[in-house]
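Heads up, one of the protein chains got dropped from this complex, but the rest are sitting where they should.
A, B and C label the chains in the order they appear, each numbered from 1.
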Amino acid sequence: MSQTKVAPKNSLPKTMPALKKVRSEPGLTFCNEVELPIVGPRDVLIKVTHAGICGTDRHIFEWDKWSQNRIKIGITTGHEFCGRVVKLGQAVSRVSVGDRVSAEGHIGCGVCEACRTGNAHICDQVQIFGIDCDGCFATFHKVPEENVWPVNEKIRDEVAAVFDPLGNAVHTVMTAGVSGKSVLITGVGIIGLMAVTVAKAAGASQILVTDVDPKRLALARELGADDVLNAREPWVADAKKMTGGRGPQVMLEMSGHPQAIRDGFAALQPGGHVALLGIPPDDITIDLSNAVIFKGATVHGINGRRMFETWYQMERFVLSGRLNLDPIITHVIEMEDFEKGFKMMQTGEAIKVVMRIPN
Amino acid sequence: MSQTKVAPKNSLPKTMPALKKVRSEPGLTFCNEVELPIVGPRDVLIKVTHAGICGTDRHIFEWDKWSQNRIKIGITTGHEFCGRVVKLGQAVSRVSVGDRVSAEGHIGCGVCEACRTGNAHICDQVQIFGIDCDGCFATFHKVPEENVWPVNEKIRDEVAAVFDPLGNAVHTVMTAGVSGKSVLITGVGIIGLMAVTVAKAAGASQILVTDVDPKRLALARELGADDVLNAREPWVADAKKMTGGRGPQVMLEMSGHPQAIRDGFAALQPGGHVALLGIPPDDITIDLSNAVIFKGATVHGINGRRMFETWYQMERFVLSGRLNLDPIITHVIEMEDFEKGFKMMQTGEAIKVVMRIPN
Amino acid sequence: MSQTKVAPKNSLPKTMPALKKVRSEPGLTFCNEVELPIVGPRDVLIKVTHAGICGTDRHIFEWDKWSQNRIKIGITTGHEFCGRVVKLGQAVSRVSVGDRVSAEGHIGCGVCEACRTGNAHICDQVQIFGIDCDGCFATFHKVPEENVWPVNEKIRDEVAAVFDPLGNAVHTVMTAGVSGKSVLITGVGIIGLMAVTVAKAAGASQILVTDVDPKRLALARELGADDVLNAREPWVADAKKMTGGRGPQVMLEMSGHPQAIRDGFAALQPGGHVALLGIPPDDITIDLSNAVIFKGATVHGINGRRMFETWYQMERFVLSGRLNLDPIITHVIEMEDFEKGFKMMQTGEAIKVVMRIPN
Partner (left out) sequence: MSQTKVAPKNSLPKTMPALKKVRSEPGLTFCNEVELPIVGPRDVLIKVTHAGICGTDRHIFEWDKWSQNRIKIGITTGHEFCGRVVKLGQAVSRVSVGDRVSAEGHIGCGVCEACRTGNAHICDQVQIFGIDCDGCFATFHKVPEENVWPVNEKIRDEVAAVFDPLGNAVHTVMTAGVSGKSVLITGVGIIGLMAVTVAKAAGASQILVTDVDPKRLALARELGADDVLNAREPWVADAKKMTGGRGPQVMLEMSGHPQAIRDGFAALQPGGHVALLGIPPDDITIDLSNAVIFKGATVHGINGRRMFETWYQMERFVLSGRLNLDPIITHVIEMEDFEKGFKMMQTGEAIKVVMRIPN
């Protein structure tokens, strides 16, 4: 117990490359000589092999208002990844050196009611890798043992590297409950597109999708959407017509756009369920009486993923072969080409970009 | 089958007294010579003995904007009542002359998915007695057999006459789920006060109440509230403190007031449940991200009562002796004194007023 | 209201052909001169076009012990069908002459708590067509308006004719909840096979099937089962291995066989859900402690179909195009060839047989 368990002959370097926010301005910096994280008694050190670029990383890259208020200068970014365990803290007992792993990016306090009831994702004190503390855009990444997720050998690295956003999609779909139901997905960014294939796999009987981007609507259709609606035009009446007149039974809100939210509620069938994942940038104005109350609607706020119920659901979905993620993970690039990755996301050329992390 | 079943020797009069809206202006008119309703093959005619005055009736009495848009001149008002069956339509088979009954005030279309799955209360085509068709402020009232509710002999007339609003309270409490949970009730008008005693009976471990009226707060405490909060002062921090720092697990929103709604969400514990019954008069502005999404809250829109799941729950609660409704039903008056009844409601002297209906 | 609504020029015959149990012995009798049912004020008369033969009909045909105790001599058999409405009772308002319809075969009392809360299928007083009263193996069939189900124009007659057993499968699958879960189906008779395609459509991530009949196992695989297990050999360890060591999360019990029930519970994952549809012919012996209690299992008894929640689910599944029923409905024959139909079911040559009913 007194000596740290390390893989034999696997001596770790002193420094590593990492993508950091070093100045209060747009962009990230590829730093070559970053010190390795210090491994506490309950921590696991992971050699990162692949990391996904999240929309949140793009906010940090673009240095928007939210990022300026939230991100500490000097932080290593990134929170979606997979890799191999290379070192264990003294008290770690449930993970082994050599395990191929991903990890949950939310770190709960561990002592509150949320944390102790499978809801650490909504802990009041939650910390997020790459936002509140150093993240995974680096050769080595440290996470508490509790957050480590062993990756099934049948799951490819690129997929394991995007478990975090895929988990958002799975949590949204499974919380709303789509089995045997008509489903409307408003907004098909990365997670919205994932939600299409997840909703299909989870048994939705009909999937409608709205977005302003014809390319993404076409991709949604490829992933299993039965009908797509151009959100630049009025679409509520069409959505009702497509669902036998009453409207979809479930709305998965993935856009955060106030008008999409209002329109989605207007289309929703009485007694329907809504899962809200998209984050409106500001307060929104809504006719709560007609949208929610008279309709007897049920609305679920969605944040992160359940720890770890969602991860098991996700693993089963991936292993079932019923998810189609290949058209979503459009690019795998080297970490040093990160600027190209962010640009492809900005232009819409890429959907999800995964980076290979250098040794 | 060809002859109408009527109680022997119980010949019905040709006309009856009824409270009607006869002019597009405030007030109601006590009409003495109103024709009895025509009883269709599936209808039941009821001699009304007691009827409750609802907040909705007060809107119609005061002739506010909503009433002017919704109410047809000439209608008989009222939808909360109890009475005795006096005549059956030819195809009626599940009710007998002489039965003491109340009735659900929502009439569903009967053929839509909502109506055929126990959710007629949210039928798109729903009609409400006293609003869309003639109501129960009259000696005789006609309802479809399906809407009739036989009243247990152990339940007093005054209580049976307010099953409609009590059902709202029960539906709100049971949908949110309060058993073993800390509960916040924002707004204690008639239904909010009923919700206090229902939540207590349904197993809430702690009940907090907010309102602007000290008299109603005192009554809420008498009915079982553990703590009361004056909504004229900031109260969110206090509500959190009273619930061990994390906030109440359940909010029952009974005020329809935008600030109460926003404050209630702010106080709510992460992962909490909200049931919205109060109707905001206009669109409201809300920080959906912090109120619902990041918190992983679940929000239930509440309209009417489930038909008839809520009625069975209500009957069991009343029969259990665990409800305390006497302090809520403050006045029983004669129908001819209806103006006094409305005034006592306006001044706050009365909470719930029940009228005795003349023979 | 006083005259019966009949389709113009559609004069009904005085008698009709029907399949009846006329003697207390095996077999059914094709009777040519059966009087048409009398249509009460709330009844609908239907010209039957197609009717499915149920396993229950086979029991009645074979005149087993259960049938001898339950079936009244003289009854017209059959409860799965589709057809066209030809006549309405005086108080019928929600169905029209000419409508293509099927109907729920359970008739609830209409006044009990089960009936008034969407659970008429478990009404204590429930009557079943073709068992407790005349059924649909006849040119004309009478059902209460409440039981009538309008058939969507996109659904074929043969499929509409088997909504009853399909509804059993849908109710079983949806009550257990299979979305994103590993599912074990023990026994693939007609409803078990339907459950395979329903579970697949409803989002099961993995489907295991057990049976003693290799032909049915092969068909189960064709319908979407991922793995099949021969119930003549021990299979519990294999089922666990196929599900990552922990066992399936859901068991759908479709055999009624005591050993299948015991083995299924033994295979079940801790915390798993079981839906019991198969009827054990006698009391069974079971280790309740290990099967249910220590495992924290949840067990759902399944009877009939929810009225009408299951019907809406079923319609959506059929319209989604995600069900594969063609390999299950193996034969469509004329009613006069009913003996051949029963024989093909007995030999296993047929799975589901649908009869065309003569005009």
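Keep in mind that, in the parts below, a residue touches a chain if its C-beta (ideal position, glycine included) is under 8 Å from a C-beta of that chain, and two chains touch if they have at least 3 such contacts.
Please read all numbers here as calculations on a predicted model, not as lab measurements.
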Among shown chains, those touching the left-out chain: A, B, C
From C:Ile286, C:Leu319 or C:Val332, residue that would touch the chain that is not displayed: C:Ile286
Full-complex contact with the absent chain, from C:Leu166, C:Leu184, C:Ile207 or C:Leu276: C:Leu276
Residue in contact with the excluded chain [from C:Leu28, C:Val178 or C:Ile302]: C:Ile302
Footprint left on subunit B by the chain that the document does not show: 170, 174, 177-182, 201-206, 313, 316-317, 319-320, 322
Interface with the unshown chain - residue positions in subunit C: 112-114, 119, 121-124, 246, 261, 269-271, 276-277, 279-280, 282-289, 292-303
Missing-partner contacts on subunit A, residue numbers: 1, 40-42, 89-91, 93-94, 110-111, 113, 116-118, 306-309, 311-312
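To be clear about the criterion, only the chains that are shown with their structure count from here on.
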Interface residue identity across copies subunit B, subunit C - same or different by half: same
Chain pair with the most C-beta contacts: A-B
Chain centre separation (subunit A, subunit C; CA means) in Å: 42
Where subunit B touches two or more other chains, by residue: 113
